[in-house]
Structure formats: structure tokens, C-alpha cells
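All protein chains of the complex are present and in place, except for one that has been dropped.
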Amino acid sequence: MREVYIVGAGMTPFGKHSDKDYYDLGQEAVYKAIKDAGIDHRQIEAGYVSNVKAGMAPGQKVFKKLGMTGMLIINVENACSSGQTALNLAYYAVATGQYDAVMAVGCESLTRGRQSGEALAPDQDDIEGILGNVMPGIYAMRAVKYMEMYGATEEDLALVAVKSHKHAALNPYAQYRNLVTVEEVLASRKVAEPFTLQQCCPIADGAAAVVVCSKDKMLQLGAKGVRIDASVLVSGKFKNEPSDMTIPEISERAVNKAYKMAGLGPADIGMVECHDAFTIAELLYYEILGFCNKGEGVQYLRSGAAELGPNAKAVFSVRGGLLCMGHPLGATGVAQAVEATWQLRGQAGDRQIPGLKAALCHITGGGVSGMDNAACGCHIFTV
Amino acid sequence: MREVYIVGAGMTPFGKHSDKDYYDLGQEAVYKAIKDAGIDHRQIEAGYVSNVKAGMAPGQKVFKKLGMTGMLIINVENACSSGQTALNLAYYAVATGQYDAVMAVGCESLTRGRQSGEALAPDQDDIEGILGNVMPGIYAMRAVKYMEMYGATEEDLALVAVKSHKHAALNPYAQYRNLVTVEEVLASRKVAEPFTLQQCCPIADGAAAVVVCSKDKMLQLGAKGVRIDASVLVSGKFKNEPSDMTIPEISERAVNKAYKMAGLGPADIGMVECHDAFTIAELLYYEILGFCNKGEGVQYLRSGAAELGPNAKAVFSVRGGLLCMGHPLGATGVAQAVEATWQLRGQAGDRQIPGLKAALCHITGGGVSGMDNAACGCHIFTV
Amino acid sequence: MSEKNAAVGEEVDFFHPDLFVVPENGEAPYLMGYKCENCGKVWFPKLELCPGCWSDLNQIKLSRQGTLYSYSVIHIGQPGIKTPYVVGYIDFPENVRIYGQLEIEPDKVKTGIPVEVISGVVRTDKVGNPKMISYKFKAI
Partner (left out) sequence: MSEKNAAVGEEVDFFHPDLFVVPENGEAPYLMGYKCENCGKVWFPKLELCPGCWSDLNQIKLSRQGTLYSYSVIHIGQPGIKTPYVVGYIDFPENVRIYGQLEIEPDKVKTGIPVEVISGVVRTDKVGNPKMISYKFKAI
């Protein structure tokens, strides 16, 4: 396998962009990533494009007005992990020598999807869905169990949101940039107990793109690259037996594969993007991704280890996370890689993590009854 | 690159299966392909699953009840070429040594999609769609031009459907197995002149699956494999200048790449599956895929060269084609590969092409305004 | 008892004969599991073959009682279910975990309590009339 680098990164701000469709957003992200890489757009040999809601041939619609057509374009979907799926294909296409320069693009318009009156009815064989199971409820049940097992409180959960807003306030690409207090978080509208609205990631539109290439190509471009040391994608296991819901097996399996592939461990990682769709998730991922022991997530958070500042160990959700960015399904996985690229290059402005050498991006999701999650991706980047 | 083989093939009959959803159909195809390969289902390391209409994580839903979970699952979409996109990824995953045994699966329920009242409104920036352009109209304009340029008649077009029905009558997996006459074809309801209803492929549900593996794995299984000699996927070029609509550039480009990759040409090929969504298409593809000269498509058809029988050269649409099978978008590309596998193994029953050594499968489609088609795939298989 | 499928929108009760049995003779309702002939594992809901070993499955009657593993009170739920409603995962002695709605007051629900399967309304129409009947769980 050849070494693989990200040499260009671009994205749109995340938020409600009901005036633009996903392909407009995707086109903007591609344009910025190409300009950032300093590559001629005609040198891109393939595009891997993730989108969940758009229907047919989204990648072709993203690339066409930029004249980046004729090349191999593959449209992928893997629920919340769609973006990392595109990145995984881009990585392997270059690592195995199929291509020297490709792009991974994620794009999504969720507000547009809503306008079209899309049905959100569960599949007919999704018994849990028919009986009223919703995604916040599943994470809420994890939270209830975690609180019972380890004595975490509603205030502890709210602190995750408070921290994410602090980070988001420093990020011009974030949707919610206001600071919030524990009291405000807990006073917001109830969604699924113990979660209030500010503990759940908001609807968002957005797009992100990266140029992925071989070492030779990077040197030829004279671009400042970030190396992809691990690219892992796995699916959830189907089971219906009792298990500990505070230990998301799929994420544990994916991250361990990623650490092994990169030859790195949590001690080497200074930045983590995780699937913090709900506050409890970040606490669980401190533990599952190996940054503290089981049950010590609250302690890790309260110590400041996950936060920009003097006590930082591995800063989680420095973009503001899904909680403040929102989660445009197809876009998120690529947007995480864009942030990692900027941070590892030292280009993250006010929210820069000093001296960063390695970043981990984790994403998981997709409600398929009987599965932890449909798919989980982990990528590790270094400079 | 390593040699890659299809060692197992399975599919559902194509037709209106409104009692089953796409994942039920997909599961049936996977089960059959696994049994056909004689492989233990736990040895499959990755699944590439194509589906257009289903929404989130279709592959996970196909594989979960078979216990084939935890592995890498990537869901792909490329309009009509979705199935060949899954096959292309499966091919490269094995060819580049990432995996030894994977599956490509295509599945689609179009009748279910219709029940959910899905909107068929064009994208807001699809000016042609807003002004009333429909897919049959685009092919109809090709037909009108072809008839003007080469003197082909409506009867010539109808003969394509007559031939496909003759083939379909021999295929238990086909949706329409009746024989038809030129008069009947021309007397059916008008759709977009010169096409009548029997010149347009019908709505269908269905699924197909293949087990794709390395040579070592095939020998270890003792399975009867069919080699994949070429796997090509390209996207359409964006242009808005005058060009000859009877020469679909995307298909010409893809097939020439495939011939080069396989080191074979039309003279070596005894069977062709093409994107015969409308009668004119097959005439154009006789020419574009290199089986006769430009403008000689009707002559090739009337000579019996494309038909099972004593005058066969390269038999087109031996399954009955899209015209008699229907075109469940995600499924078609994989179903073509299933047919090629059966034919090359000599297992195609009444519709067997005698002594077949090499088969070409071509698919193209996806309406993106300004593009010929969104994507086109070509695969060549040999024994 | 109707076998219509409310997921496609008919104005009728829902009762899934492969999952849930309400005996006509008035005996207590129960859920059905599917036990592998080969490896002995029990699955719920219904499957055609064992995902583990691809062997055949036999229908079995599951225990009527289990233990509440975790729960949540849902305030923004699925259309067609009046909020707030309480949901949870119940662990059964046959080593299966089953999701369901709980007929337990929000302030009474807690992890670890024993619960029992019952028949009840799981979806209502816009004016609050029953639209779907299926299994639910109550505290014992």
C-alpha cells in the first residue's frame, strides 16, 4: 500500500441553507478544496461522493458545472458514516495505486429534503420503529444506563454541550456559536429524557471536500499534505441479546482496527472528532476510544482534558462537534477530515490546538433495528 | 492486480413483487449466490450493495438477517449503472488484494417506492426537466435522428422488442415471457413518438448477487469461476454543444476502455447485455460497442446475428433485456453479471448460447441535464 | 383479531401473528421467539434462518416476564404516538433483549424492575382513537 495524503480541504459553513441545494454546497466545497490544493481540476481522476437524501447521481451533479466529468464517480451512502465511506474509498483508490489524485466529497441538504415532504415512516419490518423507537430515545437509554452505572448526573451531560459551544464560538463554520450554561442546556425543551433540545444535534445543510493523493503527486504539487495513517470502515453486528449499551461495540472494534493500522494509540492523539450526536455520546467515546477508563468519562471532561486550554490532552469536538455544527449526514465525515487537515497544518485560527501531531476522526450511526449502528468509520491523520 | 473471479451467482425473478421490500429480495439473491459458490457465509469479507430508491443503509438491511454483519459494507448509487458500480468496487477490492472474498449485490423495489408516494419532480436547476423533458423523450429523439440518418423504420425498432420477447420466453427469471409481433408492438400505447409502450422497459422489482474472489480462494473452494477480465466505470461528460445523438459518447468511451483492459475486441465476444431501456438503444449499441458499422444496426438485427440461433454472432439481451426483464435500477448491473456467469458456465438452460467464451455487459443511464448519461459501466467476463 | 398491517396506513388494529399471541381463551398474551435447531440461540423478532449458523429455527413461547434494562420518556416521538410515552429495553431469560412501549408512569419507571408483557394500544389516530394494538410491558 502506498502512502496517502490529503493535500486540499474545503467546506461550506454548516447551517440552514434552504436557498441552496446539496449540489450547490458540494460544488462550493470542491472548488475550495481544489484551490487549496493548488491542483488543476483536470488532474482529479475520480470522485467519491457521499449523500444520503438526494436521490440519483448526486456526485455527477456536484462535479458537472466544474467540468470535472468523465472520470470515475461513485456515489456512496452509509447513513451517518457516509462521509467517511467516501474517504475510505478515496484512500484505498490511491493506496492501491488505482489513481494518483482523487476527491472525497460529502454534501447534504436536510432542509431541502424536508421541503419535499419526505416520509419518515419506518420500514415495514422495523418493528422497533413502528412501536415508536426514535434515535434520541436509543441514546437516552444509553444515558439512563450510564447514569445508573457510574453516578453521572444531568449536569454532567449538559457540560458536554457547554464545552462544545465554547469551541463552536471560535469556529466561523459552526451553526451555533453562542455560549451556553448548564442551566440553559437543562432548561431547553425536553426531547427524550434525560435529553433536552440542546443536548441533541440540530438539522443542518453543508458540504465538505478533500483532495486525496499519493506522495509523489503531493511532492509534484508542492502541497502541504496531511498523511492518512488509518482508514477503517465496518458495519454493525446483528444481535438481539442483552449487552452493555454503554459500550458501543461497533466503535470499539473500528477504533482498535484504526489504532493497529496506524501503529498509534490514544496517547499519541491530540484531537478527536467523534459522533457526538447527543451529549452522552461524547462521554462514552472518551472511554471507548481509549482516552480514559470505563466510567471515568465525566472526570475526563471535568478535568479539561477534552477542551482547548492548558489541561488539554485530546481535544474532543474542537469544531463544536455535531452538537453545534449540526449533522448534514453525507457531509459530516468529510468535514471532520477537513478540520483535522486544518488543525494539523496549524490553520485553525482561534480554535487551533497547539503543536498537534495526530488526529482521530470517528463517526457511527444508522438506525437498523438489531444493530448497534449500521456503519462506523475511523480515520487517523498525522503530520 | 490479481485475477478476479465470480464463483457464485444468484437472483430473484424480476417482476412486480409488491409483497417484498428490496432487502427481502436482496437477501434471497445473496442466499442463492452463497449456496451456488459453496462458500461459508462467514468467509465473505465485504459487501458492495447497490440500490437507488431505498434510503439509508440498504446493504446492512440486506445482510443482517443472514448474519453477514460486522464486515465492510458500502452502499452505492449511480442511477441505472448502480449495479455495475457495486461490481466495480468488488472487483478492485479483490484485484488490489484488500480482500479475498467479497460480494456485489443489487436490489431494488420500484413498486414499493411508488406506494410511498415518492415525488418525481425534477431538481430545481434541471431546466430541461422543468420544461417537460422525460427519459423516453430523450431516447425518442435519438430514434428520430437515427431513422432520418439511416432510413430505419418503426418496424425496425419494433423488431428489437420482438427479438427480446423471443429470448425472454426462454427465461424463467424474466417479467414478460410472451411472444409478440411487430404489429402488436406498434399497436401498443404511444409513449414518446416513435416509441410505443412495448418499446420501453417496464417497472420491475428484483435483486441479484455475485460472490467475487481471488484465484486462490476459488481453487480452495473448488468452485467453477468466471473470470472478470475488465471492470470499467466512467461518468458522463458535461457539455451543451451540438453532437451526434446516435453516438453515445459515454458508452463508446467505456467500452473501449474495457476492450483495452481485457485485451479483447468485439470479435471475441459471443454475448452482450446492454442498456436496452428502449428499442433504439439496442440498435445504437450494436454499432457503438463495435459489433457492426455505424448505420448498419438494422442489418445486424435482421441478419439474426444478435439472436439465439444458427446466425448468431454476438447474442444481445439473451435474458430478454431490460425490455422484458424490467429495470430495477440497483439490481440490473448485477443481474447482467449473473446471466453472464450462468451462460459462461453453460447453465443457462433453454436460452444457453452454445460454446460461449466471453461476455460483455454494458449499462448506462441517469438523467443529468447536460450529460449524455450520469454513469456507464462495462464488464467483460471469460471462461 | 385483524392481521392487517398498519404500517401501510389502513385504519385498523395491528396484530402481528409471528411475534405476539393473544390467546382466544383469555389466557395471558405472550411473545414468540425463534430458536436455532443447531446452535440453540433464540432470536426475536422472526427470522427465516439462524444468522449465526444458517440452520432452521423453531418457534418457541418466550417467558412473559423480563427485567427492564433501560428506558426513556419520549417527548418528541414518532407521529401517531401521543407524547410523552415511555419506552424501554427488556431482557428476557431466553437471552433476548426486546424493545417496547411501557405502560408505566414516567415517575415510576426505573432500571432493573421486573416487567410483564401485555396487549395494548401502541398507536392512535389524530383524535386519539386506537389505531394499532400490539405488545407493551407493565411493571409487575
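All chains are identified by letter, namely A, B and C, in their written order; residue positions are counted from 1 within each chain.
The rule we apply is simple: a contact is a pair of C-beta atoms (placed from the backbone, for glycine too) under 8 Å apart; a residue touches a chain by one contact, two chains touch by 3 or more.
Remember, it's a predicted structure, so these values are computed and weren't measured experimentally.
The hidden chain, counted over the whole complex, makes contact with A, B.
From the set B:A192, B:V255, B:L289 or B:C361, the residue in touch with the chain omitted from the display is B:A192, counting the whole complex. Screening B:G8, B:P136, B:G236 or B:G270 for touch with the missing chain picks out B:P136.
Residue positions on subunit A in contact with the hidden chain: 41, 64-67, 69, 115, in rising order. On the side of subunit B, touch with the chain left out of the figure occurs at residues 120-122, 124, 127-134, 136-137, 140-145, 148, 189-194, 238, 240-243, 245, 369.
Just so it is clear, only the chains that are shown with their structure count from here on.
Averaging C-alpha coordinates per chain places the centre of subunit A 34 Å away from that of subunit C. Centroids built from CA atoms put subunit B at 35 Å from subunit A. Of all residues in subunit C, those touching 2 or more other chains are 8, 51, listed in ascending order. Of all residues in subunit B, those that touch two or more other chains are 64-65, 67, 69.
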